[in-house]
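A single protein chain has been omitted; all remaining protein chains appear in their positions.
Presenting subunit A:
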Amino acid sequence: MSDITKDAAPAGEVDPALLEILVCPLTKGPLRYDRAAGELISDQARLAYPIRDGIPIMLPDEARRLDD
């Protein structure tokens, strides 16, 4: 999926019901869904969690640091 560029959901479709309730695993605070980047962003933890093949990867070790 990652090499295909689509307008709708570049990183695969995530279950919308899951998106609604997901929180940051570290802070338990809210997440922002960046649909274009296929990322779930925790502003409090300064981490962007990737979505791969429609699966949110909620692991801090796999997340992109926002400071970078």
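Everything that follows uses one rule, which is that a contact is a pair of C-beta atoms (placed from the backbone, for glycine too) under 8 Å apart; a residue touches a chain by one contact, two chains touch by 3 or more; residues count from 1.
Simple rule for what comes next: contacts and distances are computed from a predicted model.
Colleague: Among "Putative spore germination protein KA", "Ubiquinone/menaquinone biosynthesis C-methyltransferase UbiE", "Electron transfer flavoprotein subunit alpha/FixB family protein" or "Branched-chain amino acid ABC transporter permease", go ahead and choose the protein name stored in UniProt for the chain not displayed.
Modeller: Cross-referencing UniProt, the chain left out corresponds to "Ubiquinone/menaquinone biosynthesis C-methyltransferase UbiE".
Colleague: Among A:32, A:52 or A:65, which residue is in touch with the absent chain?
Modeller: From the options A:32, A:52 or A:65, the contact with the absent chain belongs to A:52.
Colleague: Please give every residue of subunit A in contact with the chain that is not shown.
Modeller: Residues of subunit A in touch with the missing chain: 15, 17-18, 21-29, 31, 52-60.
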